[in-house]
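Only a single protein chain was left out; the remaining protein chains are all shown in position.
Up next, chain A:
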């Protein structure tokens, strides 16, 4: 039985593609890490299902939308929780994170250099409330789950990866963002020190986000 061929197409950054790259690497699955620059993107846009990236191509068939891709790979490789209820909770936390990204977006766009604005004002009025709202929920869930290094269940899920990588980006723009969330910090520490993940982090192209 032959393994499927996987290609993940995304911009050169981490962003919406990183969690899927990480799962492919963690599972030991060879994949084409197809990074398309902003300059080249217009040439490729029409060949994607929704005119957007990331896109996962599995044996030539495309799947769009970052969380659909992540959940598909998580289910293939065992990173989606061990029961339907656990999977539902992984999904719920991921969607709560997605809502948060919509809330914090005005700050991050300026912080990343994609727009003009008062970064300090936005940090105070937009970023900090959004961070507090999400991370209070994450801290509570992490504790309820037994402070075992995971948000859900007792093994790695894609929401552990999603939050951990984001924290690495966010703290460069919001210093001390996570001091009130020690259990979440612990999850990030445990997740990012997994040898196979550390291997990926050490070899991946260095990008600010």
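We take it that a residue touches a chain if its C-beta (ideal position, glycine included) is under 8 Å from a C-beta of that chain, and two chains touch if they have at least 3 such contacts; residues count from 1.
In this section, contacts and distances are computed from a predicted model.
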Taking the list "Rae1 protein homolog", "Calcineurin-like EF-hand protein 2", "Glutathione S-transferase" or "Phospholipid-transporting ATPase", the UniProt entry for the undisplayed chain gives the protein name "Glutathione S-transferase"
Touching the hidden chain, out of A:18, A:91, A:139 or A:160, is A:91
Listed in rising order, the chain A residues that touch the chain left out are 49-51, 58, 61, 63-69, 71-72, 75-76, 84-85, 87-89, 91-92, 95-96, 98, 102, 137, 141
